[in-house]
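Now for subunit A:
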Amino acid sequence: MPDTRIGVFVCHCGRNIGGYVDVPQVVEYAKNLPDVAHAEHNLYTCSEEGISSIKRKIQENDLNRVLVASCTPRTHEPLFRSACQEAGLNKYLFEFVNIRDQCSWVHMNLPKEATEKAKALIRMGVAKARLLEPLEEIEIEVTPSCLVIGAGAAGMTAALNLANQGFDVHLVEKRAELGGLLRGLHKLFTGNQDAGEFIVPLINHVRDHEHITTHLSTKVKEVKGFIGNFDVTLDHGQKESAVSVGTIIVAVGADEFKPAGQYGYGETPGVLTQLELEERMKEGTLRAKNVVMINCVGARVPERPYCSRFCCVTAIKNAVLIKENDPEANVWILHRDLMAYGVEFEDYYRKAMQLGVRFVRYSLDSLPEVIMDGEVEGVRVRHQLMGKQVELPSDMVVLTTPLVPREENAEISKMLKVPLSSEGFFLEAHLKLRPVEFATDGIFICGSARWPVEVSEAVFQAYASAAKAAMPMRRGYVCPEAITSFVNEEFCGGCGICAVLCPYSAMLMEAKNGKRVAHSIEALCKGCGTCGAACPSGAIAMNHFTDKQILAQIDALAEA
Partner candidate 1 sequence: MNKNGFEPLILGFACNWCTYAGADLAGTSRIQYPPNIRVIRVMCSGRVDPTFILRAFSRGVDGVLIGGCHPGDCHYIEGNYKARRRMELLRRMLGDFGIEPERLRLEWVSASEGARFAEVVADFTKTIKELGPLKSDATIAVGQQH
Partner candidate 2 sequence: MTTKSASESVRTERRITIDPITRLEGHGRIEIFLNPEGDVANAYFQVPELRGFEKFCEGRAVEDLAIITPRICGVCPEAHHIASAKTLDGVFNVDPPPAAKKLRELLYSAFYVADHATHFYALSGPDFVVGPDASPAERNIIGVVHKVGLELGGAVLKHLELCHDVVAMIGGKYIHPVCGLPGGVSKPITEEDRVKIEGIARSAVEFGKVSLKVLDDVVLANQGYVDLILSDTFSHKTYYMGLVDANNKVNFYDGMLRVVDPEGKEFAKFDPSEYLDHIAEHVEPWTYLKFPYLKALGWQGLIDGKDSGIYRVAPLARLNAADGMATPLAQAEYERMYSTLGGKPVHATLANHWARLVELVYAAERMVELATDPEITSPNVRTIPTATPGEGVGVVEAPRGVLIHHYQADEKGIARKVNLIVGTAHNYGAIALSVRKAAQGLIKKGTVVTEGLLNRIEMAFRAYDPCFGCATHSLPGQMPLIVSIHDAQGRVVEQLRRD
């Protein structure tokens, strides 16, 4: 084990540092710090001259640690790291000290204090540099195939997109046929395109595609492994099969809420949901003169606080279709608030009013009542604008209900170790920054599995998730951060605290000769270090930010 030899390079950054910090004095100070074998100052350490000086001094003084005190690691660390690498030094043996952005620039009127602070920061940096250890980055191969769970609009679109890029896709659908909710739809807003025209070709493409293997009436039974190397067990009912994939897309969609017991639903065929209405329209069996639609049935209520977003527009769509089909028919839409978001939907709403669809606002504390005698006779509702009770003649009541999470979501979230929202939908890694990914690498999401979306949104998301999934598969490998956690099994008591803290499911509890120990999957670890901060048995080390290194920095700070 050669003794530690640290080279300290202090940058003037022109006047940016040198103008406020007494750089030569700082260099003299650095020379006397423990294990410092060489210290110098450069006008610009990041200049060609500075970089070559670093490389030269590494050779001449056989330095095995390099510390640069200059601007900020956020912009310049890569540059200096590669300089070290080129001089044959592992890049993780480099330490950066920020004496410009966080020192000279913010204490311009206090040269003496700035100089002292620069010394302290370098003292702390040297304390850490002495304990730095070389780290190796690993490469993980990525199997160029994808598992898509759910063969609705979203799932099929994603599958097709990836297949067209040449990746093998395993498309798993629990039902006996492809298509998902769309199979039941009549027309698609806003162009009133026939749903069949959209879905049938899609189904055919998927079915016929050489790169897509469809598994109907099949469930995902078990998923093991991590990005690039997922081992999946499929349950086909009678038999099971195993497939290996590099990425996974969750597109399980959602169900329409069936409001059993509300407004006489289930008691008479005269009361039905929007989806059931569309089936009748498709069959052409709709016979109704006076139709009352009630929105937000089972939505935005305490037990289901969320808004299903597009059901208002669905109601408008079907109202319009009824009027177009039979101008004599009366259609009322009873709503609490009308969500016709976006330009197109707003026009659609106006068109409905022009066609004579009547909108009545009701409130949660005085719900409409369906008057029934065997079959529907009318609907009584308190009209908020008129401020009085009105009775609407009606021979059909259509309940507009929200999409609700599939009950298998819980099981799938456990299997993939990805989170669910409090409503039971899947929860993406970050609403703004990572909308179609899970925190866990290699697993993506699209469609109504995430929250209720209409067809076009589902399709956009499908493309997005397919694109994301394609990246590692196209590259063929992933390079996880070398700054990862490491479990020293000698000391791990197997309490399992780290396992529940890791947002990336990178901490796995394993049985080793009868005892539980934690195991860190480098491929998944992002190096945040929250497991190390919590590990009560001191078994977890955070590479490059170890307890020893940080405690040494603190002690060095206090030496003042």
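Per the selection procedure, all candidates are chains of the complex that A comes from, given by their letters.
Descriptive notes on the structure:
Operating definition for what follows: a contact is a pair of C-beta atoms (placed from the backbone, for glycine too) under 8 Å apart; a residue touches a chain by one contact, two chains touch by 3 or more; residues count from 1.
Every value quoted in this text rests on a predicted model; they were computed, and no experiment measured them.
For subunit A, the touching candidate in this complex is 1, chosen from 1 or 2.
Considering their complex, residues 72-74, 98, 100-103, 105-110, 113-114, 116-117, 120-121, 124, 429-431, 439, 483, 501, 503, 526-530, 532-534, 542, 545, 547, 550-551, 553-555, 557-558, 560 of subunit A touch candidate 1.
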